[in-house]
Every structure is written in C-alpha cells, then in structure tokens.
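With one protein chain withheld, the remaining protein chains of the complex are depicted in position.
Up next, chain A:
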Amino acid sequence: MDRIKFLGDVKIRPTLIQLLNLGMIICSALMIWKGLMCITGCESPVVVVLTGSMEPGFKRGDILFLHMNKEPIRAGEIVVYNVDGRDIPIVHRVIKAHERRDTGEIDILTKGDNNQVDDISLYSGGQLWLNSHHIIGRAIGYLPYVGYLTIIMTEMPIVKYLLIGVLALLVITSEE
C-alpha cells in the first residue's frame, strides 16, 4: 500500500478518523494539565529548575512538583515566586517569615541554598519582603534530570522545531 496518497485518491473517512484521534490526544493532554492545575492549586504545577542556586539539592534540569493551599508560608519551605514585572519564576527557600496579627499578611525573605546572600537584590525596586501573593507554590516533590529537555528546547529553539516537525511527519504518514 502506498504510504503517500495522491490528492484524487484521498479517502475522507480514514482521514477524518485520523484527525479525530489527534484531537482526542491533544484534548486528553490538556485535560490532564488543567486537572493537575486544579488539584495542586498552582498555575504551573510542575517547574523546571533553571539555575544552580539550590545546589546540591536541586540541579539545573531537575523538575519540581508544586502545591499551594491556604496554609501560611513558614520558614524552611521551598517556594516558587515571581518578582513583580519579571516572568521567570525563582525557586528558593524561605529564611525569614513575619506574620502580621491584623491582616494575616506575611512578610517573607528568601535565599537560595547555594547563594551567599539573600534574595533582597532580586526583589523589584526597593521591595524588602515578599508577600503571599508573590508565591506561586511550595515544592513538595522532585524528579532529577527530567526537565533538561525543556531547557534544551528553550535555549536552542531549533531542537523544538525539529521535534515538532518530526512528530507532525510521523502523524501524517502513519497508516493506523
């Protein structure tokens, strides 16, 4: 059987079924992702460690599973936070926490285990503390090395395009 069908020979039903299968795969992947977001309470339930600031515990390319709930942030927890105006989340440990009586708001200072100084220079402007709304989630689980592919794809986009190209080719030319 020819692997490449000519235009005049295109059979409608098998093609539609193929497209539907593809749609199902994409939908299930999205459902799992969104479901994870609901269960863990975080916008991004899985993050990749980008820097060596938490070595030797977490190395570049490891992935962290996050969880977020209403429990107040306490010292020692490894949190992922976004600085106002910056897009890249930072994974560091809380070394100071001050919880106000009246508002329940918590002032947090973080530091990477492998850094000499705390994160004050990373916070935007003259900001001295992080608050709960900066925190995306707490790290509760960890897998080594798995995230390295994401780092490669971000830093060398050619790999991403190559991968998508090969996958698309496989999907189109497969018979089943």
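A few remarks follow.
Just so we're on the same page, contacts are C-beta pairs under 8 Å (C-beta built on N, C-alpha and C of every residue); 3 or more make two chains touch, one makes a residue touch a chain; residues count from 1.
To be clear about the criterion, contacts and distances are computed from a predicted model.
For the chain that does not appear here, its UniProt entry gives the protein name "Signal peptidase complex subunit 3", which is one of "Signal peptidase complex subunit 3", "Dynein regulatory complex protein 1", "tRNA-splicing endonuclease subunit Sen2-2" or "holo-[acyl-carrier-protein] synthase".
Within chain A, the residues in touch with the undisplayed chain are 56-58, 74-78, 93, 95-101, 104, 107, 113, 118, 139-144.
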